[in-house]
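The complex appears here without one of its protein chains, the remainder shown in place.
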Amino acid sequence: MFEEYIIAIVSATVLGLILRLPILPDKPMRNSWMISIIFPTVILAVGFFAIFNYFKVYNNIYTAIIIGIFSAVFSKFFLERVFPKPEIGEQA
Amino acid sequence: MISPTETLPWISFYLGIALLVIGSLGVVFGPKASKEPIIRLINLTVPITGIALIFISYNYTLTMLTILSVNTMFYIITIRAIIRLEEMEALY
Amino acid sequence: MVMIEFPYAAVILMIVGAIGGLLQTRPIDKILMLAVLGDGLISMIAAYQYLDVAMASSFMTFVGIIIIMIGLIRTLEIKKARGELF
Amino acid sequence: MIEETIIAGIIIYMGLRLFITQDSLERMPYLNVINFGVAAIITLKNPSPLGVVTSMIYFIMATVAANAIAFTINKIKEIEHGND
Partner (left out) sequence: MNEIIAITIGAILSWINFVIIDIWMGLPESPGVRGAEAIGKSIENRGGDLGGGYFSGNIVCSPDASAGTLLASCGYYAFGSPEGGLIAALFVYFGNRICADPGYAGTTGALSATILIWAATYIGINPQNFIVGMLLAALTIQGIYHPYSSKLIGKMARKMNRKVIKD
């Protein structure tokens, strides 16, 4: 049961390294908006694979690899467009 | 003690009628409702909620969704009209 | 042992939201009470176990609240520019 | 069954307390507790995956609305008393 999660994490990490995402965010780590491997990419991969793991048909290795690739590409190219970084102190 | 899970339609129906009557009186005679039109618009949400409760007591779910979405569209149009009237100074 | 079932809480939320929303005079207090009224409506729908309807109605209720507040801020700015505010 | 009683009691207490306070900024944490209670009891009465997705969407939308209400209170205070 836990092997697929580890495979998804490894797949997301490898494709993130190929796409030149940074491993850790900037140094005051709780205030930075930088997209890196350890914060959004791995959590996106684990969360998306947990959704697919609920339907008992799709919990195999190939789905885990595809989910890892998808989460790395999503956090590299589309995350800034879907949820843009706000202006200084602006909301609603 | 009366269990509300059996008498849930009755509670919903009579509460909806009460909200409809109170809300209609509040839209017409509410405090400061005749001076500012946005207060009258805010008061109008209470009878809409009463109508939604009456519909949900008869299990008309699609009707209730329709009236809530039409309510939101009505907000958009009326807010634009109020802003135009404020800009033209034709309100008072 | 005393037992309070859940729809009574929803009924009290809706009564509080309706009375408070009608009798307050400042617009922002009325909007906050309307949020309480929407909470009561969604919890009453969830007591009927229509979960998809609860999802869609929560979306529409809070989007309507945000639209009203945008109009409120715009109206107050126009009144401030005309010098009619207090 | 005791969980439902506790949650309903907390919601009723917070609703009555929100009704009698007068400061509008003091009411915002009480509204937050009401959002927590409703999101908790939607899942507690409907233990299914659709129920928990409903609870999550409700809580996120309610938090966005509370954020907008707090921003609007601050903005109205700035407009009325001048930006200092």
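As written, the chain order gives the labels A, B, C and D, with residue 1 at the start of each chain.
Everything below uses one rule, namely that contacts are C-beta pairs under 8 Å (C-beta built on N, C-alpha and C of every residue); 3 or more make two chains touch, one makes a residue touch a chain.
Being a predicted model, the structure only gives us computed values, none of them experimental.
Although it is not drawn, the missing chain touches A, D when the whole complex is taken into account. As for the chain not pictured, it touches chain D at residues 2-3, 6-7, 10, 13-14, 17, 23, 25-26, 28-33, 36-37, 39-40, 43-44, 47-49, 51-52, 55-56, 59-60, 63-64, 66-67, 69-71, 73-75, 77.
Think of the hidden chain as still there; on chain A it touches residues 29-33, 39-40, 43-44, 46-48, 50-51, 53-54, 83, 86, 89-91.
The definition used in the following text is that only the chains that are shown with their structure count from here on.
For the pair chain C and chain D, the distance between C-alpha centroids works out to 10 Å. As a whole-number value, the distance joining the C-alpha centres of chain A and chain C reads 36 Å. Multi-chain contact residues, meaning those touching two or more other chains, occur in chain C at positions 3, 5-6, 8, 19, 31, 47, 66, 69-70, 72. Taken residue by residue, chain A touches two or more other chains at 92, whereas all remaining positions touch fewer. Chain B meets chain C in the complex at residues 1, 3-5, 8, 11-12, 15, 19, 22-23, 26, 30-32, 36, 38-39, 41-43, 45-46, 49, 52-53, 56, 59, 61, 64-65, 68-69, 71-72, 75-76, 79, 82-83, 86-87, 89. Within the complex formed with chain B, the chain C residues making contact are 3, 5-8, 11, 14-15, 18-19, 21-23, 25, 27, 30-31, 34, 37-38, 41, 44-45, 47-48, 50, 53, 56-57, 60-61, 63-64, 67-68, 70-72, 74-75, 78-79, 82. Contact residues of chain D toward chain C in the complex are 1, 4-5, 7-9, 11-12, 15-16, 18-19, 24, 27-28, 31, 34-35, 37-38, 41-42, 45-46, 48, 50-51, 53-54, 57-58, 61-62, 64-66, 68-69, 72-73, 75-76, 79-80.
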